[in-house]
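Accompanying notes for the structure given below.
What you see is the complex with one protein chain gone and the rest in place.
Showing chain A:
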Amino acid sequence: MAPEQDRAPQPPLLLMDGITKSFPGVRALDGVALEVLPGEVHCLLGQNGAGKSTLIKVLAGVHQPDGGEIRWQGEQVALRSPIAAMRLGIATIYQELDLVTHVSVAENVFLGHEPTSAGFVVRAGEAKEATRKLLKRLGHPEIDPGTLVGNLSAAHQQIVSMARALSHDVRLIVMDEPSAALDPDEVENLFRIVADLTADGVAVVYISHRLEEIRRIGDRVTVLKDGRAVAVGLPAKTTPTSEVVSLMTGRDVEYIFPERPTAAANGKVLLKAEGLSRDGEFAPLDLEIRPGEIVGLAGLVGSGRSEILETIFGARKASSGRVLVDGEEVRPGSVRAAVRAGLGLAPEERKHQALLMLESVTRNVSVSSMSRYSRGGWLNRGAEFVAAQKAVRELSLRPDNPDVPVRTLSGGNQQKAVLARWLLRGCKVLLLDEPTRGVDVGARAELYAVIRRLADEGLGVLLVSSEVPEVLGLADRVLVLREGRVVHTAPAQELDEHRVLDLVMEGSPAT
């Protein structure tokens, strides 16, 4: 697999240089370079939000870059659409598999380029036969091309996805965390497939959080951080782990976090989880939060972070265990019971899970406490407005006129509107899932200050964030999660980013 010495002068298959891409409010890529040689396994590393997903979407033709150059076999190209990328021979296997679950394997594999007679009659038999061959090449002859994709396991669906990639004349396959959903022996098969492909001269761009995998099958590594490539083409097998980790974490601007109170949190337990678990999502968990305390959950995507929060909030029903607020058990699986008990959730997908985007800030803030501003169902809009305005001002939400439509607010202020909702409700424990997602740097510090102030006023806070520094800087106590299990608990001061990253990334020994 490793490129031979004499391959070195060979022109790269893909050369990306100075790629930039901005989304409203965020510069996702800020001059990224990537060079992939034919037949190599090129690994892409970086923390959440470093720009990996955006980069592979540019490569797949899903996003159009704002600037920069893409060369394919030495020629400058524009990847204007996913079809254009596919025609060149670039296939992408996304983490969220993009298969049509209610049609057959063969139909999925040849979706969009079915073998046809007279241009439109699908030659189903031919498609099936070709699919069977592809599946055999991928080491899974047991998958029947006629089965519905929805009936297959996640691992087999991934194989189908790969077969689809191979059904095109593919030169480069991008795999986004392909091993995340696989069992160990399935991972072995994946590696074998990767080896076969590269032996045929196909290049693979491989994204994984697991450093040990990268050591095993990778040839070279490109590390992304904050939308830039901070290291290009490092040798995958010999670069020390510590160097890779510090490349991923090294940052130029310190986060500004509010000071922690000097006295340790005490008082009665506000929120308690006892043996709380959900099958297939997270193992039994014990947790205690006292007034004034911020507890952080650190872990990768898929480590069960959000699931834990949503289960505590009753949005998912626990398989076992119970949740107590102020010593009283909360009826499981009921959001309304959780809200009544004094829990408030600021969910990960703010726009889809929290905000009523067509409505004003007032209505978004008051939605959970309407009964307080009404008599017999009749709203007292004056009292509602005054209360919403008070909550909004308390959190210095801007603009401070709560009549503005919530969709006109910036991300940080939208998040404050969600917090104001629970503040108005008088909640005791705030569950924050990625509270600073989509919030710009300046507003983050302010949001951190707001969260700390709410804690100082006696709230308990449970914080989930994929940004390790955020958890370490804001929380008093940190629970480190890996694959649904708490692997470490410690006061935030006793942890650093390296240590946490080592803990969450399986199989990479400390330093």
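In this section, a contact is a pair of C-beta atoms (placed from the backbone, for glycine too) under 8 Å apart; a residue touches a chain by one contact, two chains touch by 3 or more; residues count from 1.
Quick note on the criterion: contacts and distances are computed from a predicted model.
The chain not displayed here is annotated in its UniProt record as "ABC transporter permease", chosen from "ABC transporter permease", "FAD:protein FMN transferase", "Ion-translocating oxidoreductase complex subunit G" or "Urea-binding protein".
Of the options A:P347, A:G460 or A:G473, the residue whose C-beta touches the omitted chain is A:P347.
When the omitted chain is restored, the residue from A:L247, A:L432 or A:V450 that touches it is A:L247. Residue-wise, the contact with the chain that is not shown comes from A:M357, picked out of A:V100, A:A199 or A:M357.
Residues of chain A in contact with the chain left out of this view: 22-23, 25-30, 47-51, 223, 225-228, 230-231, 246-247, 249-253, 255, 313, 315, 335-336, 338-340, 345, 347, 352-360, 363, 367-368, 370-371, 374, 377-379, 381, 398-399, 401, 403-405, 408-410, 413, 421, 425, 434, 436-438, 440-444, 466-467, 469-470.
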